[in-house]
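Below is a structure I'd like to ask you about.
The other protein chains are all here in position, but one chain of the complex has been omitted.
Should a chain be cited, it is by its letter among A, B and C, assigned in written order, with residues numbered from 1 in that chain.
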Amino acid sequence: MMDVCISQEAIDVASLVSSVASDSNGATAVFVGTVRATNDGRAVTEIEYSAYGEMAEREMAMILTEAGARFGITDAAIHHRIGRLAVRDASIAVAVGHPHRAAALDALRYIVDETKQRAPIWKLEHYTDGAREWVNAGAKASR
Amino acid sequence: MMDVCISQEAIDVASLVSSVASDSNGATAVFVGTVRATNDGRAVTEIEYSAYGEMAEREMAMILTEAGARFGITDAAIHHRIGRLAVRDASIAVAVGHPHRAAALDALRYIVDETKQRAPIWKLEHYTDGAREWVNAGAKASR
Amino acid sequence: MTVTVRFFASYAESLGRDALEMTLAEGSTVGDVLGSVRGLPGADRLPPAPLVAVNYSYAQATMRLSEGDEVAIIPPVAGG
Partner (left out) sequence: MTVTVRFFASYAESLGRDALEMTLAEGSTVGDVLGSVRGLPGADRLPPAPLVAVNYSYAQATMRLSEGDEVAIIPPVAGG
């Protein structure tokens, strides 16, 4: 079972884990990304996530398919949350199920890394001093 | 926060995840090991886990300390369940929190691998044909 | 032909809009779209070679466009 979800709803890690469970999966590897209280030394109050929804879902589905081919994965799920998130809120969770842990852990790392590089999702960070800034946008030249 | 727990209680992944959360941890990596319906082609009905409790807790606490030194981890928790577990029940869960994902994922793999090799915990597997067998015990010579 | 051009995040903010319909000669490419976008107020804050997607897939500037394509100018991503 491969599933991608982008929504405003809070991420439910337990249900994400059970969504990749099966009688033959002895290993489930999970990553949860959460909002940190500081970024580059600046105090963050919240982060606003936005996405090019249709493309982000397609890109993440493709990443799961690639992970399937590369690591022999058949059960993986990504939930990326958008909207205004407070410190400690989960912005992304990825769960991968497999009979054995090595493939599950390898696939998890691949899926998280690829999603961060390819999914058209953006972060507007709000700081305690009232300022706000697009993350990564500063690096205009670099892609 | 470093925590080790060996108990008969069902593992609560969500609370394990929040136990390693902090304002500065942007990444939480989690592993859940579950009972599979087959092992080496034999149909399993349940697995009975037993532990040399005092030593297992000590060994796992040491593994977390080693992970702390090696990967710069300060927040990690292991919950190993003992007693009779059915197919799909979680026997172990490990959660690691860190500001960044690479260290969290590396530390997670280390903790799970070391726990499986060093913690004095054993599995008595029960099969549908009524037989039962100690896992790994067959390999008498190898440790 | 007519294509839809979409902007997001910091680019939408710089340009003060998140989409526009653009009419182009047949056989036009992504590069031609970028050229036109360059003329919009606020476009000076976009990088010289921004990331572009056509119909939800990343595309090169040389890609030829068709009637009704959706061209998205993608700011540096920051998901996860």
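Everything below uses one rule, namely that a contact is a pair of C-beta atoms (placed from the backbone, for glycine too) under 8 Å apart; a residue touches a chain by one contact, two chains touch by 3 or more.
Nothing here was measured: the structure is a model prediction, and the numbers come from that model.
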Displayed chains that the missing one touches are B
Touch with the missing chain holds, among B:64, B:96 or B:112, for B:112
Contact residues on chain B toward the hidden chain run 33, 49-52, 54-56, 58-59, 80, 91-92, 112, 115-124, 134-137, 139-143
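Here is the rule we use: only the chains that are shown with their structure count from here on.
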Find the chain most remote from chain B, comparing centres computed as mean CA coordinates.
C
Closest chain to the protein's overall Cα mean, using per-chain Cα means, please.
A
Distance from the mean Cα position of chain C to that of chain B, given in whole angstrom
49
Chain centre separation in whole Å, for chain C relative to chain A (CA means)
25
Which chain C residues touch at least two other chains?
none
Shared-interface residues of chain A (touching two or more other chains) are 33, 112
